[in-house]
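Take a look at chain A:
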Amino acid sequence: MDNNGTLKITYREAIKQAIREAMKKDEKVFLMGEDVGRYGGAFAVSKGLLQEFGPERIMDVPLSESGFVGAGIGAALNGMRPIVEVMTVNFSLLAMDQIVNNAATLLHMSGGQLNVPVVIRMGCGIGRQLAAQHSHSWEPLYAHIPGLKVLSAGTHEDARGMLLTALQDPDPVIIFEYTFLLNKEAELPANAGAVDITKAKVLRKGKDISIITYGAGVYKALDAAADLNSIGIDAEVIDLRVLRPLDETTIFNSVKKTHRALLVEEAWSSVNVSSEASARIMENIFYELDAPVQRLGGVEVPIPYPKHLENASIPQPADIITKVKKMLQHD
Partner candidate 1 sequence: MIEFQMPSLGADMEAGTLAEWLVKPGDLVKRGDVIAVVDTQKGLIDIEVFDEGIIHELLIKEKEKVPVGTVMALIASDKEPVVKQEEKMPAKITEEKKPVEKLPVTEMRHGIKVSPLAKRIAVEKGIDLNLIKGTGEGDAITKEDVERAIVENIAPKEERKIDSTESIRMAVAAAMSKSNREIPHYYLETKVDMSKALVWLSEANKQRSVKQRLLPVVLLLKAVAKALTEVPELNGYWENGLQQKDDINIGFVVSLRSGGVMIPAIHHADKKSIDELMASLNDIIPRTRAMKLRSSELSESTITVTNLGEGNVETVYGIIYPPQVAIIGFGSIVEQPWAETGMLDVRPVLNITLSADHRATDGATGSRFLMTVKNYLDKPAEL
Partner candidate 2 sequence: MTEQDIKQTIFQLLKKIAPDTEPEKLKPDDDIRRTLEIDSFDALQFVVALDAHFGIETPEADYGKIATLRQLISYIMKQKK
């Protein structure tokens, strides 16, 4: 810790601290997932937690996503507060039925009698050369489903804080974590903790254009905005954070000010979160727009293995800069 009361920690450590704090606060909280115990987590997020909390609360599960996500939902129905870790979002397809047909619908099907306070964490994102089957941005798939709350931890602050608030929620919450950020360090206040999970956040104020993004796009957009500033373009950067339900107010307030919006995300462009945000801007504040809303999304191909092709398949800071310059200066 330095004099300002801030702490430099990795994204991985931020998640671990969140889990540890949640487990200490509430004995109903436990972690379950593939290799979370003895191995310390596929990405070493839960390393050491087994020794600290014991096998009843740090629970290794068989390689059956449908089975253990279902078990987590069952535990939640019975009053526990499980944190279910799905190693990567790719494997969550095997648990789709549990998530969509049980977690998201039981409150409705039971006439309000059964709520499912499960929190499901998924590692996701592109950029670690894991090729087409293990590099995914499926936030839009989950953001599509009523009954779920979908969070995206694009910053260290949210990696540290979202889980704690999500565990207070009476209904199922999905948290997307970004594996390529795990080793990235950032300054956090030493007393960092629970954060709001209802609102998007303006991470950088600006007046010329609103760059609206989430997850893997957040740090990229901030980098791009810093470069744009040096050529006289003052971009506002918004981290959506909550992909379902979308915080329209923050988006609209920003675009009402800048009159231009660029939506950035790594998910494939067709039918993604940007599509939704763009439509809502158009439906609600059309007469505030001074240029067409633009989107930068993933190229619609299976994500390639070679590094240069992988980089080319998702928006990079340089792409954001080019797009913004085109929108504002037309060159």
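Heads up, the rule we're going with is that contacts are C-beta pairs under 8 Å (C-beta built on N, C-alpha and C of every residue); 3 or more make two chains touch, one makes a residue touch a chain; residues count from 1.
A quick word on the picks: all candidates are chains of the complex that A comes from, given by their letters.
Because the structure is predicted, anything quoted here is derived from the model rather than measured.
Trainee: Number, please: which of 1 or 2 touches chain A in the complex?
Mentor: Answer for chain A: candidate 1.
Trainee: Along chain A, where are the residues that touch candidate 1 in the complex?
Mentor: Residue positions touching the partner: 232, 259, 286-292, 326-327, 329-330.
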